[in-house]
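The structure that follows is given in the form of structure tokens.
All protein chains but one are shown at their positions in the complex.
Moving on, here comes chain A:
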């Protein structure tokens, strides 16, 4: 079987002819809107209004001397030519390309392994893999910062004892890799749970049919399980796009132990924060945040588009 057909294809071409809404229907509608009100109130006050306000702010320029003045798209032009912002963007882009496949690959592997061998102890293993996600990112980063320490960190001590010299986890060259490791450790379990849940919902008849056809476990994983959970995998990819591009807690905490490596513009999100609170360039920070949002939207869209195109191609082949 190929992927589930896209919903759009199933939608009827034309709406049914309009009929006068009955009183009951009207009452139902009213109730529906009433139930939606709390959501919209929170959504508008907590999300839309701040967003619009940030957008508004990003069009101004504020100086320590002279105060605020309208600046049009000046902040955006500055951001697009700001090497610090572009470097930061490049860094999280690289992070996304390298770290996300590793993380999701591992998550998928664990999910398939757990699903295939529902043996004793699998519950405990599932919990163990998931546990890092329950550790707050702040705590995790502090912990890894200690593990990475060049003098007294256990990893360095083990390496030295084994005669390998001191590994420089926190040097400029290795910092991004060290962060990838932390994030992977943190989020493998989370992604695994999403995939595992999707795997459990595959109807058993498919496996029976595959077995009758003589398919082994690997064949089943490749031809049944992975295609069946593709929507779940897509979901984890989109989450990962957002997570990578918004990297903040890790650089912000590692900058305490390696401030000369994790500079204030290390990731775009961290840059926006520092612009606002260290450089006191609130308006410029707002435009950086906006641009970052646009980049995330575009990347997510491209990822989704790629997946859909593939789906369509496969459907036309089958």
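Here is the rule we use: a contact is a pair of C-beta atoms (placed from the backbone, for glycine too) under 8 Å apart; a residue touches a chain by one contact, two chains touch by 3 or more; residues count from 1.
Quick note on the criterion: contacts and distances are computed from a predicted model.
Trainee: Have a look at "ATP phosphoribosyltransferase", "Sugar ABC transporter substrate-binding protein", "diguanylate cyclase" or "Paraquat-inducible protein A" and point out the UniProt protein name belonging to the hidden chain.
Mentor: So, among "ATP phosphoribosyltransferase", "Sugar ABC transporter substrate-binding protein", "diguanylate cyclase" or "Paraquat-inducible protein A", the name matching the hidden chain's UniProt entry is "Sugar ABC transporter substrate-binding protein".
Trainee: Of the listed residues A:141, A:274 or A:287, which contacts the missing chain in the full complex?
Mentor: Going through A:141, A:274 or A:287 one by one, A:274 is the residue touching the chain not shown.
Trainee: Could you tell which one of A:137, A:263 or A:303 touches the chain left off the display?
Mentor: A:263
Trainee: Check each of A:63, A:123, A:219 or A:309 against the chain that is not shown and name the one that touches it.
Mentor: Within the whole complex, the residue contacting the unshown chain is A:63.
Trainee: Identify the residues of chain A touching the omitted chain, counting contacts across the whole complex.
Mentor: Here the touching residues of chain A are 63-66, 146, 149-152, 172, 255-261, 263-264, 274, 277-280.
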